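One chain of protein is taken out of this complex; the other chains stay put.
Lettered A and B in written order, each chain numbered from 1.
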Amino acid sequence: MRPTLYDYVLSPSCYKARLMAALVGSELESVAVDFHPGGDHRKPEFLMLNPAGTLPVLTHGGLILTETTAMLVYLVRLAGRCEWLGGEDPASAARVQQWLAFSARLTASLGLARLHDMLGRPADIDAARWAGTLCLRELESALVENRLLGEDFLAGNAPTVADVACFPYVMLAPDGGVSLDPYPAIRAWTRRIRALPGFVEMPGIHRLHDLRPEPGEAEAAA
Amino acid sequence: MASVCGTLEVAVWRSASGRVAAWVDRCPHRGMRLSHGFVRGEMLSCIYHGWRFDGAGRCRKIPAHPDLDPPETIRTQSLACLDAQGVIWIASEAPAVAPPDLGNVVPLRSLTFEAGIDAVAAMTGEVPDRSLLRLDAHGPVPPLVLLLQALGPGRSAVHALAAPTGTGALVAASRALEDFRRRTEAQGIAA
C-alpha cells in the first residue's frame, strides 16, 4: 500500500513531499484538499486528521505525519534510499539538520510573502520580504562557500533531504515579489536540483527545457 | 541571467560552446523577459512561445509555425558584450577602450548591495574610478578587486575578484564581503 498525501497543488510544502517521492522513485496516493478557495483544511473532518490544520499530511497504515521534514525522512527510508539523509559522520548529519531547521524560516518569510501576493492573505509584506531576503543572503553565502570547497549541494557533494526542504520556497520567491536575480550561486544550485533524475515541477517552476533536445536536432546533437 | 546596463534591463546568456551575448531583456514577440529563456546549443529560446534566437539575436525559429523561415527583421536588441578576465562586461554601445587590466585575480562572487555605487565606494575610502576598487589584504583575507555596477538609485552589484590563494582564505574573503555589505547598508540607514 502506498502512502497517502493530503495535497494542495499550489503549496510548496506539499510539493516537497511530491518531489521527494519522485526523486527516490516512489509513488504516492494523492487526496486533493481544497485549501483555496474552500478552506477545507480548517474544517472539522480535516482537523480530525491534523488538529494543526496544516498541509500536507502524510498517512501510511496507522502512521500520520503532519510535519514536512518528517515526511521527507520517512519517504527516503521507506524507499531504502538512505543516501538522501546525508553522511553518517557527526558534521554531515548536523549540516542536514541545520538546513532542515532553516527551511522553516523560508516558509515563514518567503512563504508568507507569496501567500500575500498570490492569495491576498494579510501580512506585513515589507517585513516578510526583508526576512526572506536575509534568508536568501545566508543561503547564497553558504552555497558560495560550498562551491569553494568543491561541494554542489547544501550538505555536501550529493543532494539530500536538506536540498529538497529548502528548494521550493527559494525557487518560488519571485511569487512573493522577491527576485532571485541577486543570487547567482542560488540560481546555479536550483538548476542542479532541477536537473536531477526524477525531478518533477510544480506550478511556478518551469520545466528546464534546456535539458531536452531541440525537435529536429535530436539525433544531430547526440 | 538578468542584469542592468544604465536604465536598460538586460538578459545575459552563454551558449553551449561558451559564447556570451547580452540583449535587452524583452522578447520582440510579446515582451517576455528573455532572461527566463532556455539555451539549447548555440541558441536561446524565449520561455513563453519558444521563439528561438541565434547568438547575433536573429530569430531562427517560431515553433507555432515550424515551416516558416522567420524574416530577418525579427531580432532582439543587442548590447556590446565581452567575456574577459573572468568577467562579462556589457555596454549599450561598444566602447572605444578595453576593460581595465585587473591583474592576477580570479572571480570570487557577486553580491547585491542595497546602496548606490557612490555609497559603496565611499565605504572603501576610494573615489570610484571606472567603478573599480581595490581592497588591501587584511589578516587571512587576500587582496580583492571590486567591480561596481549600478543597478538603480539605491542598489548596486559588487563583483569581487581575489588574488589566487587557498580555499580557507577565499572563504574568509567571502565573509569579509558580507561584513562590508552589512556596514555599507547600515551606513545608509544611519544617514
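Note that in this section a residue touches a chain if its C-beta (ideal position, glycine included) is under 8 Å from a C-beta of that chain, and two chains touch if they have at least 3 such contacts.
In this section, contacts and distances are computed from a predicted model.
Asker: Out of "pH regulation protein F", "ABC transporter ATP-binding protein", "Response regulator transcription factor" or "Aromatic ring-hydroxylating dioxygenase subunit alpha", what name does the UniProt record list for the absent chain?
Answerer: When "pH regulation protein F", "ABC transporter ATP-binding protein", "Response regulator transcription factor" or "Aromatic ring-hydroxylating dioxygenase subunit alpha" are compared with UniProt, the left-out chain turns out to be "Aromatic ring-hydroxylating dioxygenase subunit alpha".
Asker: For a quick check of understanding: of A:25, A:38 or A:198, which residue touches the chain that isn't displayed?
Answerer: Considering the complete complex, A:38 is the one touching the chain left out.
Asker: Per the definition of touch given earlier, which of A:8, A:153 or A:183 contacts the omitted chain?
Answerer: A:8
Asker: Which chain B residues touch the hidden chain?
Answerer: Against the missing chain, chain B presents residues 9, 25-26, 28-33, 36, 45, 47-50, 62-66, 68, 74.
Asker: Can you list where chain A touches the absent chain?
Answerer: With respect to the unshown chain, the touching residues of chain A are 8-10, 32-34, 36-40, 117-120, 174-175, 177, 201, 203-204, 206-207, 209, 212, 215-216.
Here, only the chains that are shown with their structure count from here on.
Asker: CA centre of chain A versus CA centre of chain B: separation in Å?
Answerer: Roughly 28 Å, centre to centre.
Asker: In their complex, what parts of chain B are in touch with chain A?
Answerer: Touch list, chain B to chain A: 1-3, 36, 38-41, 43, 45, 47, 50, 52, 109-112, 157, 167, 170-171, 174-175, 178.
Asker: Would you tell me which residues of chain A are touching chain B in their complex?
Answerer: 137, 141, 144-145, 148-149, 181-182, 184-185, 187, 206, 208-210, 212-214, 217, 221
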